[in-house]
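What you see is the complex with one protein chain gone and the rest in place.
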Amino acid sequence: MKVEVDPRRRPTIIGLLVILAILAAAGPFLASNRYAIQVATLILLFAYLASGWNILSGYGGQFSFGHAAFFGLGAYTSTILFVKFGVSPWVGMLAAGLVSALLGLFIGLACFRSGLRGAYFALATLAFAEILRVIFVNWDWVGRSQGLLIQLVGDEPLLFQFTARLPYYYIALALLALVSGVALLLERLKLGYELRAIKSNEVAAAVLGVDVFRAKMWAMGLSAFFTGIGGTFYAQYLYYIEPFQVFGVGMSVDILLPAIIGGAGTVIGPIIGAAILVLLGEGTRTFFRGFAGADLMVFGVILVLVILFMPYGVMGLLGSAPKAKKESA
Amino acid sequence: MVDWQTVAQSVAGGLLLGGVYALVALGLNLIFGVMKVINFAHGTFMMLGMYASYWLFTLYGIDPYPGILLVAPLFLLLGVLVERVVVSRILDAPEHDQLLVTLGVSLFLQNLALALFKADPRSIRPLYADWSFSVGGVVLSAPRLGAFLAALALAGLFFWLLRSTDLGKAMRAAAEEREGAILVGIDVRLIYALAFGIGTALVAVAGSIVLPFFTVSPSVGETFLLMAFITVVLGGLGSFPGALIGGLLIGLVEGLGALLPGSLRQLPVFILFVLSLLVRPQGLLGSRQ
Partner (left out) sequence: MAFLVVEGVRKRFGGLVAVDDVSFEVAAGEIVGLIGPNGAGKTTLFNLISGLYRPDGGRILLDGRRIDGLPPYERCRLGLGRTFQIVQPFADLTTLQNVMLGAFNQVRSEAQAARIGWDILVRVGLADKADWPAAWLTLGDRKRLEVARALATGPRLLMLDEVMAGLTPREVDDTLVLLRELRDSGITLLVIEHVMRAVMSLCDRVVVLHHGQKIADGTPVEVASFPQVIEAYLGEETEIA
């Protein structure tokens, strides 16, 4: 057999390695400028989150507008464990992933068993994120709408705290590498094939032997797991979480936009998308200082334009999209 | 312990608001039914409708109810515009693209409102703000009652439109069988634009009638969209009578929830939503495939 299963695969791996290498090398240089490294870390974090979202929504086609539910739950899980019980946030991070995964499975059970798809599924995920927000806003033990503060303990690597910014950058980079690796692996596994088939045509997939429910649940669990871990990172990075921020629609949107802009269902897309959006966001915020929401307005316009004119995102422009050949009958 | 009087009061108030939820859900169903598009900007248009009424009242002293005569046509136009410029281009696109486009529109409009009007909640005090009627021992506030009656009237108007007018029939034809509708000479593009426009106008008017007793802020649209969605899930996807029943049910449950402290008010509705998904996914009046 002399044919590659997917000719896009090798360029993707090379591209990913190159990007990761550049990012790794750039660390010390960025560190010399506090603003630069913070922006860069943010890019890495959202690239990571978007990649996690991608597993369920980009590859699996089940668009979630409520990933903030997993993000926020993850953030709160590790923070509660640390602040109330003194558990190291590294352990808490794992717990965060698992708790979020459980939530994901619950939501999946409620939605997938009832055949909720497309827009209805998206709205349902939105509803779940809202439910969590309402719960946490009214919960005394976790600080209600004031949220939780993580006490500064200085340089304590074992407690996931650093006085310098650079370690956070590399942790985010490691997380990004991890989830990108998972995505690459997924493309080779039966589950990856099933998800992409489901995205295209669920009914055809079912008739070809795919247990659609099971595949979706796996995707949901994995996606929620990684997103929850991202929540922990966020909490440890900013030392403060509150319900409106971590469970809000804005966060759900911030998580999914990079994948859409960069190219849903690709490995590199979320990374490119995150870079574009974070930089654009910073630029807009600086330029339109004083106009709350200006950056989201710009994002809204960009989202519409991207879907209308390049629905496969930036990666689509770079040849990753299944465009119809001009000569096809 | 809470006495039945308070409970009845809460329930009544909730039911009245439920009429508005039903109206919002109807608009959502219309757009979805005719064009198969879930309009994420639906709630945003309601919010804008509220702001429109707010400014009409604050700047020109026009009460929201007569203001409907201005708001409805304005938002009909806006809806048609949005449909022509954006939505019509993605009618044949994969569903997730449609979702994202309307999300984009919603993001843009909501944050436009944020930029223009700021985040501070605003409310109006019309003439009848404190009026109330006693019905069987339960006190109903005039603004809520008015909204309920107006919602009923509009729902009735909407049904009349669908059943008895040529436009309504054309819409139903286009909804059921697009190719057939085209063959029969129905200008489907016009129908779509009008369906979107009417759905938008309906929800903007829902905003107008809700303003007398509801504060407006840029994020209020999200709340209503969520409620409309839960209504639709509860009542059955695609079912118009289901939207009505669902809306009233949600209103009732929310009314009961109002007896709870703080913003836990919304929690019973959410629990009902999750239960509904788990136990009866097709909704009350929907049908299982």
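Going by the order they are written in, the chains are A and B; count residues from 1 in each one.
Definition applied: contacts are C-beta pairs under 8 Å (C-beta built on N, C-alpha and C of every residue); 3 or more make two chains touch, one makes a residue touch a chain.
Quick caveat: nothing in here was measured; it's all calculated off a predicted structure.
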item	value
Displayed chains contacting the withheld chain	A
Among A:Asn33, A:Gln146, A:Thr163 or A:Asn201, the residue in touch with the chain that has been omitted	A:Asn201
Candidate in contact with the missing chain, chosen from A:Gly86, A:Gly209 or A:Gly290	A:Gly209
Touch list for chain A against the chain that is not drawn	1, 3-7, 188-190, 193-194, 196-197, 199-201, 203-212, 265, 322-325, 328-329
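Please note the rule applied: only the chains that are shown with their structure count from here on.
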item	value
Approximate Å spacing (C-alpha centroids) for the pair chain A, chain B	31
Complex contacts: residues of chain B adjacent to chain A	38, 40, 86, 89-90, 93, 95-101, 103-112, 114-115, 118-119, 218, 222, 225-226, 229-230, 233, 237, 261-264, 266-267, 270, 273-274, 277-278, 281-282, 289
Chain A - residues contacting chain B, complex	57, 61, 63, 65, 109-111, 113-120, 122-124, 126-128, 130-131, 134-135, 137-138, 249, 253, 260, 291-294, 296-297, 299-304, 307-308, 311
